[in-house]
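Left out: one protein chain. Kept in place: all the others.
We just call them A and B in the order they show up, numbering each chain from 1.
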Amino acid sequence: MTGVSQTVGPILTHVVPHARRSRWLFVFGSATLVAFLLQVVTGIALSSAYVTSSGQAYDSLHFITANTLGRIVRGLHYFGASAMIVLIGAHTIRVYLMGSYKYPRQMNWLTGTGLLLFTLLMAFTGQLLRWDQTGFWTAVVAAEQAGKAPIIGNWLARFVLAGSVPGGATLSRFFAAHVFFIPALMFVFIGVHLYLVLYNGISEPPAAGRPVDPRTYRAWYHRLLEREGLPFWPYAAWRDVVVGFGVVIVIATLAIALGPPELGRPPDPTLVAASPRPDWYFLWYFALLALMPKWSERWVILLGPLIFGLFLIFLPFVSPRGERHPLRRPWAIAIVICALAVIAHYSRMGHLAPWSPRMDAPPLPAEVVGTTSGPIAEGAQVFYDKGCEFCHLVSGYGGIRGPDLSNVGDRLTRDQMLTRILSGAENMPSYAGNMTAAEQEVLLAFLESRHQFQEGTPARPAAMR
Amino acid sequence: MSTVLFAVFPYIAVITAVAGSLGRYLGNRYSYSSLSTQLLENRTLYWGSVPWHYGITLILLAHLLAWLAPGAALALLGGGLRLFVIEAVGLALALYAFIGLLMLIARRLRRNSRVRQTSSPMDWVLLVVLLVQVASGIVIALFHRWGSIWYLSTAVPWLWSLVRLQPEVSTVAALPAIIQLHIVLGFLLIFLFPVTRLVHIAVPPIPYLWRPYQVVIWRTDPGRRGPIATGALMAGTPPPARADAHRPNGGPAMASPGAAPPAPARAEEGEPVTRRDFLTRLSLAAGGLAALIVAIPSIAFLLGLRRSPQVWSTVGRIDEFQVGETRQVAFADPTPLPWAGVTAQTAAWLRRDTSDTFTAFSINCTHLGCPVRWIGTANLFMCPCHGGVFYHDGRVASGPPPQPLATYPVRTRNGNVEILTSPLPISGH
Partner (left out) sequence: MNVRCQVSMVFHLDKCIGCHTCSLACKNLWTGRPGTEYMWWNNVETKPGTGYPTLYEDQEQYSGGWTVDGDRLKLRLGTRPRELFTLAFNPRLPSLDDYYEPWTYKYDDLIDAPPGDDQPVAVPISLVTREEMEISTGPNWDDDLGGSSIYAANDPNLQHLTEEERQRLLETERLVFFYLPRICNHCVNPSCVAACPAGAIYKRGEDGIVLVSQEKCMGWRMCVSGCPYKKVYFNWATGKSEKCILCYPRLETQQAPACMHSCVGRIRYLGVLLYDADRIEEVAKRPDAELVEAQRSLILDPFDPAVQRAAEANGLDAKVIEAAQRSPVYRYVKVWRLALPLHPEFRTLPSLFYVPPLLPVTGTVDDGVYDTSADLFSSLEHARLPIRYMASLFTAGDEQEVVGVYRKMLALRIFKRAQTVGDIAEVDVLKAMAEAGTTAEELEAIYHLTSLADFDQRFVIPPFAREAAIELLEVTQAQQEGGGMGFLRAPRRGL
């Protein structure tokens, strides 16, 4: 026997519990690892062509994308990131629901928490390295969020930007974090995580009514392995291989079929017509920032991630023993469902972005206005010019932040409308002093003419996205 | 020099004090003690320790309270008589403490004194620094009168600027040398805190006032106390003792149960303990130094931030702008990095308010920094990210932004409009 096989052999063939019904749930961890390795390989390939310069990164990305293989590698890296987020989320939920973080696997959970955090940081910095307009403004938004921290906020924001203004030094900073610093930590954490999996053994499927007792657990677990354990290789490993293969195939298919995300406009701060949006995995957070009450924002930005992190860190200390089966832990199920519901809901909201003024909305067509001259048509023009249409929907045209005004003439009187226009609201500017009396007149005339059943109004979907 | 003394050294001192004391507390709590010598000598001690402790505590409290609540202190010192009384009391307390300190030093100097034998070098360093410090305080009180007033306008603002991490040394840099000495020695004492017996200040026994008289510690916590592990000894395996519950003390085990560190490192047979200690310390020191040599420049380089100089940058001729019109202008970072490319640019919204006044708004929404757009017909700035809206003068019209749009300084020179290049505005600051 060589030294290598002496080392690898026992690791491969160590005995794992025989999971029956839930055996396909134990694959997410290895699948995440597969996605991570894919990211490493594609990341190295990309970094060998990427130029870490605020001025040239954008051009080098165009260069990469112009090459067919480069385009595929970028696609692999993009969908690999998405896959990793999905898989590490699934893995976390599986471990949480099955109570696998309990004794003696608390350290497994803590290192896993670290890996979850690092994965999110990688996703954030990676999206930023796609140094187009969105990437640039993401850096600014990151600095502004850091700036919300008490006392050191200002300094922290400057640290993120590597200077007093975003510029040449900013991108290098994120590049170093994305390519060296965070991956180095991830390698260490993955090493410890895997070692702990071997050292503590993979958790057995939970059974209701069989709580974990730290005093007896290890002895019990070893008896379980002796009784009905199976060698990891190949009896459990084949499922990991199959799922890992599946993950790679799906990523590759998407990368080839859909390709990498389109590059936006160049990162020029003077092109102010920018609409930065995060990638899908942070959309829910983006939505949350837009929709939460104004007063709570500073606290959510500061405390939200902190509380989430502390929850993950303290979880194994707070409940190191007791029942593992989800049916005996209804709160765990409730927490997972709530979290998923919140993320799903806000992701959808982030996608719709109802709060965002639709500055690209076209003026109302004549068939909607119902006339091409006279006060109503002039009012429609004012409705467009003053930005009302960016937020208010009229017969399927315009934004959706404010109330739908398609039939406002049925709901409000002239005075009520005037009051609203002039005084504004929390989410509507006050137009007092911003409109001539003549403009008011025609606008009110236009609004009064909005009734439910208007002839000749074509049915058009509201979506103007 | 004054930057080093008043802007750098205080931080070093406080960080050393906090980290050092904490490290000593966690790593070698055994070394925390008041190191009383009362058992060895208690006649002179009475005349030394009592005046010293009471005098210096009250004086320190006065320094501290005036720093924490300068407004209240100023109000208190308002009247001439009150000021006089407070200064007189302070001076009396200082002399009281000074006499105590002299007694404490004298009893250590006395020949054949038992206390002298137990004095460590750090004790002497500490006593000398304290003596100079109290003496300088008394000299200041005598020759630079009304310190309780000028303290509020010199040292206090400086201390607060230190707290805010924006050191502003001008108020103390102008003070007479003796006062500067007093300040520096004060921070020197903080610096020395973790390596002297001063650490006993960090563990005041205040909880004694409300804790129950009796302290009983169980191997297992009393709520769920299992049977005493009687079988353990016979079975020859250690009991599954809740070691932490029963081991409040760790470290040296004398007269403290279970204090043994779990895996005692054993000296090689016959090897003197001091040699092992020496080698341990040598390795730790060398390793730590090597790590510092690598880490300090790396981290300092990383933390060193590029500050662009602020210069006036021309953005156009005055007559290019109409009164009441808001237009986008751009200006470049005055010292851009060669590879910054287009990111060296900054945009701004310039509004000509009257024929000779301009306002330049930052394009960064005060919510999270996204670029706002000027909608000329609506007379509004709108932000695409989270729907913030601002009026033409920068005030918040609606949406999440907490503050009006930031502005850049603008001026007109030689028929040109000039904007002062400035750092990226960070809202909330």
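We adopt the following convention: a residue touches a chain if its C-beta (ideal position, glycine included) is under 8 Å from a C-beta of that chain, and two chains touch if they have at least 3 such contacts.
Nothing here was measured: the structure is a model prediction, and the numbers come from that model.
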item: Visible contact partners (per top-of-document touch definition) of the missing chain; value: B
item: Touch criterion as defined above, residue of B:35, B:76, B:95 or B:420 at the omitted chain; value: B:35
item: Omitted-chain contact residue, chosen from B:13, B:45 or B:94; value: B:45
item: Where the unshown chain meets chain B, residue by residue; value: 24, 28-42, 45-46, 49-50, 52-54, 112-114, 116-118, 120, 122, 195-197, 199-200, 203, 205, 207-209, 211, 213-220, 222, 225-234, 238-239, 241, 246, 248-262, 264, 266-267, 269, 272-274, 277
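We take it that only the chains that are shown with their structure count from here on.
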item: Where chain A and chain B are represented by their mean Cα positions, the distance between them in whole Å; value: 37
item: Contacting residues of chain A [partner chain B, same complex]; value: 53-56, 136-137, 140-141, 143-145, 147-148, 151-155, 157-159, 161-171, 215, 266-270, 272-276, 286, 289-290, 294, 297-298, 355-357, 359, 384-388, 390-391, 401, 424-430, 434
item: Contact footprint of chain A on chain B as seen in their complex; value: 164-165, 240, 303, 305-308, 328, 330, 333, 336-347, 363-364, 367-373, 375, 377-380, 382, 384-387, 389, 391-392, 397-400, 402, 421-424, 426-429
